[in-house]
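Here the structure is laid out as structure tokens; the discussion comes afterwards.
Partial complex: the chains shown occupy the same locations as in the complete assembly.
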Amino acid sequence: MERLYSIEIKTNRRMEMVDVTGTVREIVRKAGIRNGICVLYVPHTTAAITINENADPSVRRDISRTLAKLVPAGAGYEHLEGNADSHIKATMVGPSETLIITNGDILLGTWQGIFFCEFDGPRRRKMFIKIVEG
Amino acid sequence: MERLYSIEIKTNRRMEMVDVTGTVREIVRKAGIRNGICVLYVPHTTAAITINENADPSVRRDISRTLAKLVPAGAGYEHLEGNADSHIKATMVGPSETLIITNGDILLGTWQGIFFCEFDGPRRRKMFIKIVEG
């Protein structure tokens, strides 16, 4: 039996970190497996997934701003679509995260949330959630 | 039954992003499993794997150039082999990616390709492909 799910994410700004923790958690709980792993994967080249603090939203803004400072938009890139910086940020953060499933739920630290990172929004995006029992 | 494969990659420049999408895809298709995950892993400390745009090669060049600008070669590092910058880039991009397998094939977005990132070439390199059914 294949346990592969997908969700849609609507982003509203060029750079944005969308909290998807609740959605991922619900999918994993409903999948009904007790132990395993869960691979989150974005099929995009200007977006990414990260895990970071879910309590103070200023952390997310600091992450976005710092990435924007390190890799500024329009800084003389060769790629002509105006989103070279978005592609570079996507590689720096990465398109996937692998989570541990225990007791039928994802194993997250107290302050950890899962964030879809938009680097070239606003757009309609997708994220895959693949569960492997074991 | 163990499903572990390896490929050789020859790089030609100090920094280079080699498209390995076709090779990985072929290995996964031949493995003959329908659903699961696929872990790509480089056993090197000055190379990495990333997923990014496969259409316009200028994206790859922008990624390499930006990493080279953020972490310049020869910028007063303690490590004396002349490749401290390569090690740092390897940690920033990461030595592995986990892909989803569905319908006997890897699940990639329309514009996604898999790239072996050389940060200290030219060299002969290796990449492992591990498939887990589930």
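The letters A and B name the chains in turn, as written, and every chain counts its residues from 1.
Methods note: a contact is a pair of C-beta atoms (placed from the backbone, for glycine too) under 8 Å apart; a residue touches a chain by one contact, two chains touch by 3 or more.
Values in this document were obtained by computation on a predicted structure and should not be read as measured data.
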Same sequence throughout, 2 chains drawn here; counting the entire complex gives 3
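We take it that only the chains that are shown with their structure count from here on.
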Averaging C-alpha coordinates per chain, one finds the centres of chain A and chain B separated by a number of Å equal to 20
Residue positions on chain B within touch of chain A in the complex are 34-37, 50-53, 56, 58-59, 61-63, 65-67, 70, 92-94, 97-100, 102, 107-112, 132, 134
Per the touch rule above, chain A residues touching chain B in the complex are 2-4, 36, 39, 41-45, 70-71, 77-81, 84, 87-88, 90-92, 94-96, 98, 128, 130, 132-134
